[in-house]
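One chain of protein is taken out of this complex; the other chains stay put.
So that you can tell them apart, the chains are marked A, B, C, D, E and F in the order they are listed, and the count of residues begins at 1 in each.
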Amino acid sequence: MFRNQYDGDVVTWSPQGRIHQIEYAMEAVKQGSACVGVKNQTHAVIVALKRSPSELSSFQQKVFELDQHACMGIAGLSSDARSLARFLREQCFEFRWAYDEDMPLSRLVNAVGDKMQRCTQLWSRRPFGVGLLVAGYDAKGPHIYQIEPSANFFDCKSMAIGARSQSARTYLERNVEQIKSSDREGLIKHALLALRECLPSESSLTQQNTTIAIVGQNETVTINDDDKVQGYIAQLDDDGTAGQAMDDSSAQGE
Amino acid sequence: MFRNQYDGDVVTWSPQGRIHQIEYAMEAVKQGSACVGVKNQTHAVIVALKRSPSELSSFQQKVFELDQHACMGIAGLSSDARSLARFLREQCFEFRWAYDEDMPLSRLVNAVGDKMQRCTQLWSRRPFGVGLLVAGYDAKGPHIYQIEPSANFFDCKSMAIGARSQSARTYLERNVEQIKSSDREGLIKHALLALRECLPSESSLTQQNTTIAIVGQNETVTINDDDKVQGYIAQLDDDGTAGQAMDDSSAQGE
Amino acid sequence: MFRNQYDGDVVTWSPQGRIHQIEYAMEAVKQGSACVGVKNQTHAVIVALKRSPSELSSFQQKVFELDQHACMGIAGLSSDARSLARFLREQCFEFRWAYDEDMPLSRLVNAVGDKMQRCTQLWSRRPFGVGLLVAGYDAKGPHIYQIEPSANFFDCKSMAIGARSQSARTYLERNVEQIKSSDREGLIKHALLALRECLPSESSLTQQNTTIAIVGQNETVTINDDDKVQGYIAQLDDDGTAGQAMDDSSAQGE
Amino acid sequence: MFRNQYDGDVVTWSPQGRIHQIEYAMEAVKQGSACVGVKNQTHAVIVALKRSPSELSSFQQKVFELDQHACMGIAGLSSDARSLARFLREQCFEFRWAYDEDMPLSRLVNAVGDKMQRCTQLWSRRPFGVGLLVAGYDAKGPHIYQIEPSANFFDCKSMAIGARSQSARTYLERNVEQIKSSDREGLIKHALLALRECLPSESSLTQQNTTIAIVGQNETVTINDDDKVQGYIAQLDDDGTAGQAMDDSSAQGE
Amino acid sequence: MFRNQYDGDVVTWSPQGRIHQIEYAMEAVKQGSACVGVKNQTHAVIVALKRSPSELSSFQQKVFELDQHACMGIAGLSSDARSLARFLREQCFEFRWAYDEDMPLSRLVNAVGDKMQRCTQLWSRRPFGVGLLVAGYDAKGPHIYQIEPSANFFDCKSMAIGARSQSARTYLERNVEQIKSSDREGLIKHALLALRECLPSESSLTQQNTTIAIVGQNETVTINDDDKVQGYIAQLDDDGTAGQAMDDSSAQGE
Amino acid sequence: MFRNQYDGDVVTWSPQGRIHQIEYAMEAVKQGSACVGVKNQTHAVIVALKRSPSELSSFQQKVFELDQHACMGIAGLSSDARSLARFLREQCFEFRWAYDEDMPLSRLVNAVGDKMQRCTQLWSRRPFGVGLLVAGYDAKGPHIYQIEPSANFFDCKSMAIGARSQSARTYLERNVEQIKSSDREGLIKHALLALRECLPSESSLTQQNTTIAIVGQNETVTINDDDKVQGYIAQLDDDGTAGQAMDDSSAQGE
Partner (left out) sequence: MFRNQYDGDVVTWSPQGRIHQIEYAMEAVKQGSACVGVKNQTHAVIVALKRSPSELSSFQQKVFELDQHACMGIAGLSSDARSLARFLREQCFEFRWAYDEDMPLSRLVNAVGDKMQRCTQLWSRRPFGVGLLVAGYDAKGPHIYQIEPSANFFDCKSMAIGARSQSARTYLERNVEQIKSSDREGLIKHALLALRECLPSESSLTQQNTTIAIVGQNETVTINDDDKVQGYIAQLDDDGTAGQAMDDSSAQGE
């Protein structure tokens, strides 16, 4: 096994100026099931693949409501995600209590970044092992933010994280303009098509393994599971052939 | 013995993005005696195998009452379980004191998940070494929640944890629909049949080694040991032949 | 010497899901001199072997009064035991101050279990190295509780802990029914016969090395040493032949 | 790999009187994308290269507004930079609240130096992994300050930090006098010409990858991205040939 | 040198259930100069050998007054002893302040045992390296208590600790009855005869190297050094021949 | 590389009674650029060589004003120096606030010595890596104090610290009497001549690399850089030949 002598804790720099423990925490994101976020002029959408540890359990929660105007998709350690979701909800709640309005998303994302940064500089803690996609709508319109275990975050046009998410990012890159100009229903469709790229072979999107969250102008956060998802997936299959073809080509490129 | 150099504490990530200490704590659950939870439309039931360190001791407590509407079955370190049970009881008590009603189970489970998550991110603590099945009834009906040492939790139709619980899960999966539509007595019977799958060979369910806990609509938590259990087990033996047959086949499958 | 790499502290799980430091602390109990607890319908009795570091010292205190209705026998590190005894006395005192009645024993035992559990999960402490037998009488009748360094505890019919206690447990198991139905004097006799099983060869119970503690219905805790013990031991020798015979056979079984 | 036995933490001196961990943290700056700061008699300008982790993300924020009279360019760990930016903003805010005027830059830089110094002397923390260029205008005119992970800082005529910044420093050294006497537009041009030296081969400055921040006499901080940048870059290409030639020669010298 | 891998700190159990660091601290007592405590029906006496690091220094203080009714002889680390003496004096003072009477000795000894126990269970401390003999007189008569670095303590008829103290213990054991029934002067004589057993060969008790402390019924603590000691030693030599003979025989027995 | 096993932290004594980490911190002073302090009957002067990390940066600050009557030259880690300067300024400020007069220098130096001593005895900190020359004038006249990373300090007639400072000390020793009896201008000249001894070969004192600080009777601290320094250096070259000759001879002696 690869090992150097500077990768045992988060307060030790390697001679090359790297903190290996932060990089290792990034790997945890790649092991989570995929999550895709997209936005157009009016809406932001998060879709995510849910895994189920057994037929008996519910599928894991992959999208968390944060406030009426923001939600969060995740890939990585669910328990770390839940801890951060609680923090973010408290931030939103306190902002609303103080100012009686939606917390601006950039401010919200800054707050969680600060919290995550501290865990990358304190000996007694470890970096959070989860990647976040925060979707929301505020005075500046819809947003998709990606937040990494390193506490870095990015304002994105669209983004995909988690296992096999490279294919989804390829899809998103190829369809940047179409996504941007799509309507609400088209936006969801693009999100699902991108998510489908992340499926293991011989799997497909189902109402069980897919979550669709939508937030937008004059529309508070809705997280759809089960039946509500079914309609969107069915629609996808009707005209999803183009997406499927793209799937094949991108599979070679990965 | 297998060993890598990143598995000594809970604040160290492996280069593959794993926290081995959390995974090792999961093993402690597999060493506890089995515990099964099931629910139908109106009730949730926990049944558990009790071990006794000697003929002189009482059998270990495997099911803990949390409040009038919730109880918890466990597999793993009893002392860790007791510590968590105390925490959960306090949560329920404080909620009832503040709102004068039953604490919603999802909220209760979130609270214990938060507590357990902190122990997976602090250098000076270790993850709890116990798996929990929380059963209860609230405004949304009956619930079975599974909580792992990783602080992950799942809303389940039914679940089995602990030693040899794979066989029980197989039973539960095969009988999902029957369990869902069973009546109160049938629910208990299914739970016991699943639990019987977890017995070591040449053992059987007895009034000494079995606990049955029931909670449901208009029915506060009852935890039955000894004589009260006897009736249910006897009934099982009367018509348990089908279950027994299933036992054999599933034994091959394990 | 056997050693693996996961047994150096209490916050490290082994890959098999064990915490070796807790198991090692259990060994300390086996090195303490024996202690036996029994109960019938009305009384609970603790008898213990006292060791003396020299002829000049008093024998070590093996039974601690906790309150008028509870006492505690120990095997293992005396100083740890004393620390726990102080804690338990404070619990009883505070309960009595608050409610003006005897603290229920299950509640008392839960309190000490919580305290001991914390020492199994904190890096900077070690598990207590002492096993406890708490005897008492409360509204639910007489009780014998066993508490281990792991913070596990058990409600027992009777129990023996400490060096060579397996022989005593064998005696207790063979005489479960007689003990249960014995009168106060018979109960003490059974306790002493069980304790005698734990003696090293060529030793015998004497008024110097034996403590007898009794608590029961309408009888507050009495801890008897020296002369008061002599009578019980003498009585034992008068008709102890049956016990002696049993001794021999069980010696083979050990 | 090179390793000595004194480079594992920040509280250990090597026998040669060095703290290797501070030196390693300095390496993190060299891995960040370049950032250039220049000033003339009236203005200070920061220009920086932005990297984007993917086409889908916004480019990383490289320049942070601190107050109306000060901003900060960075090279190194973005999350560490953000944490320091927050601290600096609070300093400015509190100063303005107390004195109702701009915080003098030397005082501001001292404050962040103190904060960073503490992380070089405490065992449980690590040095910040980011280099800062603080640009601002106060009663003493325009300033460019460089702050290193070692907590050292320097009042600079101009400065470049980050990957391939040596070429930019060479440009700046050769043009010290011209920069000093340039007007506002010329100052920006020199900054961009210096920054162009830091580009990887076959890359060029674009409105996407370049940020231009300006602050000066009677001019509060403006951070320009995208379209506003385009004009400056276009202007550069018109007459930038001399700079390009210099590029070639300095490339050999690096 | 013998070494196992579980003896480096006080919070690590060995697989055999031992805490080696506590045992090592016990060795420190054996390196201190001897100290003997005896009691009869009315008095308790501590005699101790004082060492002097040079002819220029006073001899080390070996007996500490704790209160008017209690004193303490020590063997081991003097500075640890002094720290404990201060603690014990404060205990006595506070008790007297609160209740206006002598602190019962058992209670006093319990208090110091608690303090010492904590140092055997906390990672950041070490066990005290000193053995104590507390002598005193309270409502229950005269007492000699022995307290070990393990925090164990014993109520003793008489006791000797420190270097070569085994010979003294042998003397004390052989003369248990005579000591018990001796008068005040005889008690001191027995103490000195026992202490003489601990002398290195060719040394003798002198007024310089011997301390005699007495406390008893109607007699507050007196600690005698120098001239006051001389009388007792002279008396010893007059009729000490029997003691000397005993010395020889016991020397063979050691 | 030389290494023993007792030099890893500041709380470990070597068997020879040394604390190697303190000694290693002393090495950091030798790597700083030189600093010279001299005094006569009425004035104290600090001169220092400034290094510049690049042509673009200001030279490093080497002399810090502490109060109107005291300043400090440094050699070693600048960031540590700045942290100590802040502490010393606060001391002076608080003293002035409380007593409305200059803080006596011996008291000031004691305060910083205390602060630095604590860092040599605490595990979680490291010794400061900087040597200080504090110059000032108080009721007892002018002073030069040297303070080492070990927290030792010395009242000096004159002193030189930093790289190649041995030559300067040789100069100062040879001219002790002349310096003592010099006037203000002569004192500065001697300081500069001593400082010149510390220059690397082929370097010379310039207005860029030299700082001159003066404080004295009826003269508050003045720190001269640039133009103000030029006059003094020019004067030096006029008649500095004797000093130059001395330079050569001492170079051989080093």
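Keep this in mind: a contact is a pair of C-beta atoms (placed from the backbone, for glycine too) under 8 Å apart; a residue touches a chain by one contact, two chains touch by 3 or more.
No experiment lies behind these values; they were computed from the predicted model shown.
K.L.:
Pick from F:Gln31, F:Gln117 or F:Gln230: which residue touches the chain that isn't shown?
P.N.:
In the complete complex, the chain left out is touched by residue F:Gln117.
K.L.:
Based on the whole complex, identify which of E:Gln16, E:Gln60 or E:Gln235 touches the chain you can't see.
P.N.:
Only one of E:Gln16, E:Gln60 or E:Gln235 touches the chain omitted from view, namely E:Gln60.
K.L.:
With the missing chain put back, one of F:Arg82, F:Arg169 or F:His190 would touch it. Which one?
P.N.:
With F:Arg82, F:Arg169 or F:His190 as choices, the missing chain is touched by F:Arg169.
K.L.:
Even though one chain is hidden, which residues of subunit E still touch it in the full complex?
P.N.:
Counting only subunit E, the missing chain is touched by 1-3, 7-10, 20-21, 24-31, 53-58, 60, 77-80, 82-83, 86, 119, 123-129.
K.L.:
Across the whole complex, list the residues on subunit F that are touched by the chain not included here.
P.N.:
These residues touch the chain not displayed: 4-6, 10-19, 110, 113-114, 116-118, 120-124, 146, 150-152, 154-159, 169, 172-173, 176.
Operating definition for what follows: only the chains that are shown with their structure count from here on.
K.L.:
Note the connected groups of chains, using the touch definition above, after excluding subunit C.
P.N.:
Drop subunit C and the rest splits as A, B, D, F | E.
K.L.:
What chains touch subunit B and also subunit D?
P.N.:
A
K.L.:
Return the chains shared as contacts by subunit A and subunit F, ordered by label.
P.N.:
Touching subunit A as well as subunit F, we find D.
K.L.:
With chain centres defined as mean CA positions, report which chain is farthest from subunit B.
P.N.:
F
K.L.:
Please tell me whether the contact surfaces of subunit A and subunit D are same or different in residue numbering, using the over-half criterion.
P.N.:
Under half of the interface numbering overlaps between copies: different.
K.L.:
On C-alpha atoms alone, could you tell me the rotation angle mapping subunit C onto subunit D? Nearest 5 degrees is fine.
P.N.:
Between subunit C and subunit D the superposing rotation measures out at 155 degrees.
K.L.:
How many angstrom lie between the CA centroids of subunit E and subunit F, rounded to a whole number?
P.N.:
Averaging C-alpha atoms per chain gives centres 56 Å apart.
K.L.:
Express in whole angstrom the distance between the two chain centres, defined as the mean CA positions of subunit A and subunit E.
P.N.:
The computed centroid separation for subunit A versus subunit E comes out at 70 Å.
K.L.:
Which residue numbers or ranges of subunit E touch two or more of the other chains?
P.N.:
Correct list: empty.
K.L.:
Report the topology of the inter-chain touch graph, choosing from line, ring, star, complete and other.
P.N.:
If you draw each chain as a dot and join those that touch, you get an open line.
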